[in-house]
Every structure is written in C-alpha cells, then in structure tokens.
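Have a look at this one before I ask anything.
A protein chain is absent from this complex, but the other protein chains hold their places.
A and B are the chain letters, set down in written order, and residue numbers restart from 1 in every chain.
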Amino acid sequence: MSFRTGLLSLAATGIALAVAAGAAPASAQESVKIGLILPMTGGQASTGKQIDNAVKLYMQQKGDTVAGRKIEIILKDDGAVPDNTKRIAQELIVNEKVNFIAGFGVTPAALAAAPLATQGKIPQIVMAAGTSIITERSPYIVRTSFTLAQSSTIIGDWAARNGIKKVATLTSDYAPGNDALNFFKQNFTAGGGEIVEEVKVPLANPDFAPFLQRMKDAKPDAVFVFVPAGQGGNFMKQYAERGLDKSGIRVIGPGDVMDDDLLNNMGDAALGTVTAHHYSAAHPSAMNKEFVAAYKKAYGNRPGFMAVSGYDGIHMIYEALKKTGGKTDGDALVAAMKGMKWESPRGPISIDPETRDIVQNIYIRKVEKVDGELYNVEFATFEAVKDSGKTKK
Amino acid sequence: MTAQDDVGYHARQQARWRLSEVAFWVLVLACALLFPSRYLIMTDILRLALFALSLDLILGYAGVVSLGHAAFFGIGAYSAGLLALHGIVPEPVLALFVAGLIATVVGFLTSFLVIRGVDLTRLMVTLGIALLLEALAERFSNITGGSDGLQGIEMQPILGLFAFDMFGKVGFFYCLTVLFILFLLARRIVHSPFGLSLRAIRNNPLRAAAIGIPVNRRLIAIYTLSAFYAGIAGALFTQTTALASLDVFSFEKSADLMLVLVIGGTGYLYGGLIGAVVFKMLQEIFQTITPQYWLFWIGLVLVVIVLVGRPRMHRWALWLPNLVIRRFAGRKAVVAVPERDGP
Partner (left out) sequence: MTTLFTILFDGVAYGMLLFVLACGLAVTLGLMNFVNLAHGAFAMTGGYVCAVLVNQSGWPFFAALPLAFVVSAAIGVALERSLYRHLYTRSHLDQVLFSVGLVFMSVAAVDYIMGSSRIFIRLPAALEGQIDFFGVGIGRYRLMIIVICGLLTLALQLVLARTRFGSRLRAAVDDPRAASGLGINVPQVFAFTFAFGCGLAGLGGALSAEILGLDPYFPLKFMIYFLIVVTVGGSSSITGPFMASLLLGIGDVAGKYYVPKMGPFVIYTIMIVILIWRPNGLFGRTAAR
C-alpha cells in the first residue's frame, strides 16, 4: 500500500507542476491575437486543414502585420466536439486575451461558442459551419462561409425550371442536412416539382447501398443529395455502381457533395452532376486562378470551398483592422465588417449589414473534364444571394 | 483474537486516512488557489475524475468491465440539461441530485443485462446500450436537439447564491465540492463490509458465492451506484458548460474513460483521479505543441506505459522521493510492489 501513498503525493505535485507549465504567460499587448478553433483531428479534420492552410497562405502572401500591428494566430484543435470548442474559446478569451475567435468546423461548435462571443464582446468569425441560425445567436458573429439555404433554394428553383419533375432526396440526418432538405423542398415544390421519396441517412454511415436501392426503386428524374464533405465520394461511386447513372437519374444538390477536395478522385461517375454552390476551383477569374495556383504550389492539392472560406475570413479580419486603424474593440470591428464588400476567389462577396451573414453569388455548375481532371464548371450565376433562411422571416 | 476481530482490525487499518491522502487533497485545493487562470481545464479534469471514479467502483472493486459507461454520463447530462432548460428543477444542486437519480434508475434496469456473461460480452453489451441511447437521443431530436445538442441552457445560481461565471471559478469549486463529497462516500463504501464482499466477488465469484455472498445482488447494487456517480458527473458537465450534445454518449467518451482509469490504476479510488490529471495534461500539452498530430504522441505514451510496465514506472517515479526519505527521515524507503491489476 505504501508505494501508492508515495505515488499519490507525487501525482499531486505533478498536477501542480503540469498546471503551472500549461498556464500561459500574459503576453505583450502589441500583437492582435486570433484564436483559430478548428477540427484538426477526427472525421472533420480535412475541413480544419483546408482552413488552416488557407489562413497560412494568406498570411504568407499579405504579410503578418496590418495597421501597424502584428497578427498572431493561435491554432487549437477541438475535434468538432462542442464542449471542447467552448472550453478552448473560453480559455483563449480569458487567458490569452484573443481579439478574435475564428474557425468552427461544425454548427454545434459555432453555437457553443456564441454566448462567449457575446459576453466577451469578441468578434466570432465562422469559417465553415453552414446552418442558417448561427449568426442569430450572437451580435458578434460574422460568417464568411455559406449557408445551406443559399445553395439549396437555388438548386430547387433551378431544378423546377429545368424539366426535373420528380425528385428523391437523400440527406444526412443532422442540422445542415435538414436545412438543405427543407429549403430545397420548399423552393422545388413551389416551382411545381414533386418529392417522391425522402430518405435521411445517419451521419455515421458506412454503406449507401440500401439507401441508393430505395432511390432507384422510386424512379425519380433526379436525386437530391446532401452528405457531409468527405462522404460525397463514396456516394458517387456507389451511385455509379448501382447503375443509377445509366438509368437516367441525375444527381443534383448543394455543392458540398462535389467538394473540389475530393472531386478528382471520384471517377467518371461524377460527370454531369449539377450542383449549386458558391465556389468552384474552376471559377474563371484571374484572382481565383492565382489563388488556386498558389494553394496547389504550397500544399499540393486543390483548394476546396472550406479553404476559400478561411481565406476570406482572414482577409475580412485584416480589412476590419485596417478600418479601425488597428484598434481591437469588438463593437468597432463588427461595425467595420458589416457591409464590407470585396472580391474573393469565389467572386464578389459582401457581408449583410443586418444579419452579418455572407451575401454571395451562387453558381450552377456541372461536373466536366478539363485537361483530364474533373472540375465543377459554372454555367449559370445567381447574383448576390442572401441567406434565405433569414430573409423569409 | 478471533478471526472476525482480525478481519475487522485489518479493515479498519485499511480504512484509516493516511498522511499522503490528506496531502493529495490539500495539494488539489492549493492548485485551485494557485492557478486562477486554469479553472476551466481543472474543472474538466475534476469531471473526468468523478466519471473515472464511477468506473473504478465497478471495474476496480467488482471486476465488471464496461465500454459503455458514457450511457449514464449522457443520461445525467441530458437530464440536467432538460431540467434546467424547461425550468423543472431550476436549482442546480437539486437538479444534480435528480439527474443522478434518473441515471441510477437506468443503471438499475440495465444492470440485469450486464451481470450476465464474460468480460467480452459485458464490454459489448454496455457498449451497445450506450450506442442505442445515442441513437435514441438523435432520433428524438425534438426533445434533445439531435446533433445540434441542447441549446440555450441557462443555469441558475447554485443554492441561489453563487452564479456561474465566465472564468469558471464557481463551476470549479462546485465540481470540487461534489467530487470530494462523493469521494468520501465511495471511500466509506469500499471499506465497508459491502465493499469487502465486492472484492471477494472480483477475485473469485464462485468462491464468493460459496461463502454466502449474494453475488448477483451485490453486483447489481454496485453497478447501480456506479451509474449514479456517472450520472452526477454528466450532470456536472452540463451544468458547468451549459451544453449537452450527442458526444456525451459516444464510444470515444467511454474508451477515453477506460484509458484514464487504466493509466491511473484500478482498485484504489485515486487511480481515476490521477489518471484524469495525467491524461488531460498530456492531451493539453501535446495539443499545444502540435494541434494536428497530438494523437500520435498520446498513443506513443500509452504504448510506452504498457511496454515499460507500471511497476517499473512506479519505481522510477518514486526514486527521488525515496532518496529524500532515506536521506532525511532515515527510515526505510517506500518500496514499489507490483500492482494488482483488474481482471
């Protein structure tokens, strides 16, 4: 028994030392600190990496000083678990005295941090999570990614107008999936379309086979799909395997399924898929070509829509600091961001002064082969789309 | 001295508070006062410690393995969250107790499924129960908020006096108090004749049954108690973070818990506490160094712990204290004895 008692006191000393070592020293006030909270591990890790890469790329290109103040990024991994997000955000605000919190890979994580942003009067830049309600949870939240309502309503309208009468839906069963489904349904049925089959698949879902068989049996004109980034590839492969492409059933959906990150590996089955989204690596603008080239050079693969959200997020922070002359008062910064307009690799975008949500062009794209690689080629544009999740109210 | 007296004497000897135990708690309290900026992570550690304590009760003392202890944690967490959200029991301490009781009821009901079978069966049955509950919580998203979790929980001040603050100070002392009270209770229980009978069951269920211990009833009792502890830990989680999401039921939660307890050692109550500290600090340190690949280093530490072996590590860890004791106290040094492992 005695060795344990020794061990006990030792452990207690250990706690003391370890906690002391973990405690961060209060640092000088000169630099502007940005707490970047992202899922760097776990199923959402690729989202976190893209955003982190894009932020690093931007800072390499534009330098790490703005309005006379140095920018310091503190990257933290929350594994997309909301209570981690909340604790990390709280510690960053209380101990590190960060001036911004940014990132947020999934909706629950963004929601968990919202009350802290309000309490601490700290701008919260949402760079990934796409559920409509997020920006309503705190007056300090500004979003540079997208909302599912934006792309889903557009594809709903487009489908109804382009001869698609019957649609079967396959969506992941969580908040963004339900958002996508509801907004699509609303616009598609308003345009005279009919939903013939509605399947919600569990979030952690290895095999799409049974759900796809249901799709096939329903014999729709098209399948509307929303699955989280990453699962899209498996979906497309099995869609082709089941011969749905041959039986003339098209795939439509918000662009998450055809993420540029994965698209090229999906194989020819993906050809002809029509999606609505805010960003394609094939967006024909000089700025985007430069962005894609720089990103490819630095990290060896194509940027996806998450990367561009991170790129725009850090850009917005830079611009807001320029406007306030380097002052980091939360209210002033949010005021500076409201109504801000700029040219992004995805096209012209702005921040809605009322909802602090992003206003952007939504493009209808079709998967085509360009120089032997698969790309989402844009063929129609809906300009300056607001988040209809909020404008409807 | 009769045999009965003998047993009683030894039991009482075992149950005495040792100096190092007092030192441990004093140091914990000292930490609370020394590092006011680290309340949040320390609160996290305390909750995990309480949760690990609850697993230690069944694993370390009764030899029942569980890979689904998050089930009760989750029940406690969602109960506390719903109680606060709908204002059913607005006062946190009372809500904590109610949430614990709900977990207890679930624990009692599921205990009948768990006491059957061998280790592997138990692992999978407990895991299955936790996963089923997770699926249920996802299905009834109108009650639980589904994958978004319970949103908008606002906690009332504790006993109407202490409001939860941004720095986590109140939350920390709240958790510390609860942990300490429940620890005392657990200590009392494991040193009681009831606790001794559990150890007999762990060491050899057949023999325990032969000397007249009602094995199944004892196992049900301790499993239920353990569910109560886990429920309290879950409720503390919700109350101090104002969050409850599906992760509370997840496999990772149960698996991490198992790691924590095995790192700290089973069957002496402090194992969970020490394991929680070590695990969380390792995680925190590695995450600060490399936010992307910290998992690798944690894994490496686990592998090394096992390969080196705990007894040898204890010897190394005690080398310095032993030296000091020999030098200054002049008495015989503390010797490491091989630790008794769980089943």
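Everything below uses one rule, namely that a residue touches a chain if its C-beta (ideal position, glycine included) is under 8 Å from a C-beta of that chain, and two chains touch if they have at least 3 such contacts.
The model shown is predicted, which means the values in this text are computed figures rather than measured ones.
Looking at A:Glu30, A:Glu241, A:Glu290 or A:Glu373, the residue that reaches the missing chain in the full complex is A:Glu241. Interface note for the absent chain: among B:Ala77, B:Leu131, B:Val190 or B:Ala208, the touching residue is B:Leu131.
Of the listed residues A:Gly63, A:Pro210 or A:Gly325, the one in contact with the hidden chain in the full complex is A:Pro210.
From the options B:Tyr9, B:Phe296 or B:Trp316, the residue with contact to the unseen chain in the full assembly is B:Phe296. Those residues of chain A that touch the chain absent from the view are 41-43, 45-46, 49, 173, 199-202, 204, 206-207, 209-211, 213-214, 216-217, 230-231, 233-234, 237-238, 240-243, 246, 261-262, 265-267, 269, 301.
In the full complex, the hidden chain is touched by chain B at residues 65, 113, 116-121, 123-125, 127-129, 131-132, 135, 139, 251-252, 255, 258-259, 262-263, 266, 292-303, 305-307, 341-343.
Following the convention adopted for this analysis, only the chains that are shown with their structure count from here on.
By the touch criterion given at the top, residues 14, 18-21, 23-24, 27-28, 30-31, 34-35, 37-38, 40-42, 44, 135, 138, 146-149, 151, 166-168, 237, 241-243, 245, 247, 268, 270, 273-274, 277-278, 281, 284-285, 287-288, 291-292, 294-295, 314, 317-318, 321-322, 334-337 of chain B touch chain A in their complex. The part of chain A that touches chain B in the complex is made up of residues 1-16, 18-24, 40-41, 45, 49, 75-77, 81-83, 86-87, 90-91, 93-95, 107-108, 111-112, 115-116, 119-120, 131, 173-175, 202-203.
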